[in-house]
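Missing here is one protein chain; the remaining ones are kept as they sit in the complex.
Then we have chain A:
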Amino acid sequence: MVREQSIESFYSRLRESALASASSTPLLIFPSTSDVDSLCALKIIGRVLESDSVRYACYPVSSFKEIHKYAGPNLGASSDEPITILLVNWGCHRDLRKVLEIGPSARVFVVDSHRPIHLHNLSDRNDRVVVLYTKDDEHQADLAYDFDISALANAGDLNGDDEIEDKSDSEDENDSESEEEDGGGFQGTRKRRRVSQETEGDPVKLFRKLKKEYYFMGTFHGKPSGCLMYELSHSLRKNTNELLWLACVALTDQFVHERLTDERYHAGVMELEQHINSSGNLDTITSVTLKDGTKVTAPDTSRISYEDEPRLMLLQEWNLFDSMLCSSYIATKLKTWSDNGIKKMQLLLARMGFAREECKQKFQYMSVEIKRRMKDMFEQYLPEFGLTDFYYRGFLLLHGYGSRVSAADVVHGVTALLESSVESDGSSASKQFGVAYDALSFNKLEKLEIGMKQAIKVQRSILRQGSSAITKKGSIRSGSKFRWVKLEDSADTKVLCHPQALTKFGYFLMDALREKGARMKPLVCACYTQERDKVLMVGVCGKPRLGAVQGNAFGIAFRSAAEETGAEYFHELFESSWIVLDSVAVNSFMIRLTEKLL
């Protein structure tokens, strides 16, 4: 098996399996180093396991094969030592059993928000892999299936023989053949209609069609792993405010990196608001009686609150002026890279009555008056400039009277820490993971500040590169199905040559293009590494919308195009729309990709 539908039974199976193998090895946890959600989920599940005295060893990984470096021979088929593995926020979109060569005595548990889940991982016959995939998650997903996934997954094994290895091989061949037939993912929608018309023909054919439909929907994201793990800690009565905050950060991570629809974000926010209310964050001020009897009001050490937050990045670490200048939302709407845009922004500030000197002051030291009036003023004047949804519901962490950190800023800061490795090899990624792990603690705000400073650098590079791509003619090339842009030859590539940063850059460009009135098309960003021998490619498909029929379809197309070029490529990153290529192969790759997505 297996698909596990309830979080509690998933955890009890995990614990049982871990205790059964505890005589020889601890539970091995492999969190993904590529997003904040995985960090949050790891911290929460770690806390739960600790309170149950389950020993574990945790090795951050950034690609599929890295796991073998740490797991040793026990994972493979030859060993009969029982071993339990937990993958946090990666892995379920590939056939784990095949890709990781999992032996019969190993059990792999997966908590992952990446969709679609590989059907072999969900199949009841595959008892080495246990995937947590709740019914709620399936029903609330951004993209809905109109068929039963479990049935489809199980059907996969029914028409094959018992040798699953052989069968899956031939199936994969079928997959790639059919990809070639219809040339990539963008035709999935047409297929879907045809499938529903074709009533119960050959069951094998029907199965193939449904499967194609399932995979060609493209990639998207399910419920954040951090939130799932918080639900677990809640149901086990092990939830604390700190864990709740991590769940808030996990949800905000998906929001900041545009991995979920607004509707689902609001649903998630409401759920977490209820948790916040019920865990005593409401009684804002408690009074403390000193030794001599005087009563002093003192705020709780730290509490979580929710408020309408402006779409301004890293305000606490920055100043109002620069934050407005660089934040993707305002920058793309007002085109703050042009003289005209700056004038507009200054006009806006002037109309609101904020002195320019004050706005350039570090936000912490900006006049209290402005801070107080900020929200009213923004809401009054911004619509004149076409900025209507400037405020969104977000979470805040308050420490006493002094510091307030918004969850979005934490996400920006921690992501920047995760991606500020000097070299791109795995070892420094795991080091950065450690730094980010510390920065996410309640009491290590100074490390978070370093991350926020780095995030500011990233955002400035995005603005610089984004505006030059927009203003310079010919730097964004347009195909019939997608656009693409190449980043090379600048100091900024060093900062932007990380998947999440490059994705942010992609979203910035798409927003800017939309403001220019261009037709919305998916975008491929390519960024050369410092040494210019490798290229990182990221496919961006725009913010997910409710009722969309198509997720990010670049994954399959990337892989088959890269295979055809015959050059060396690295598609083992945890998001299938991320790929690393040899720089010589870029042109032929792009040609093939264009053909695939015609």
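Keep in mind that, in the parts below, a contact is a pair of C-beta atoms (placed from the backbone, for glycine too) under 8 Å apart; a residue touches a chain by one contact, two chains touch by 3 or more; residues count from 1.
Operating definition for what follows: contacts and distances are computed from a predicted model.
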Of "Piso0_000171 protein", "GINS subunit domain-containing protein", "NADH-ubiquinone oxidoreductase chain 3" or "Exosome complex component RRP45", the UniProt protein name belonging to the chain not shown is "GINS subunit domain-containing protein"
Missing-chain contact among A:65, A:343 or A:444 belongs to A:444
Filtering A:433, A:508 or A:578 for touch with the omitted chain leaves A:433
Full-complex touch with the removed chain, picking from A:44, A:58, A:256 or A:448, is A:58
Chain A positions in touch with the non-displayed chain are 22-26, 46, 49-50, 53-60, 69-72, 427, 430-431, 433-434, 437, 441-444
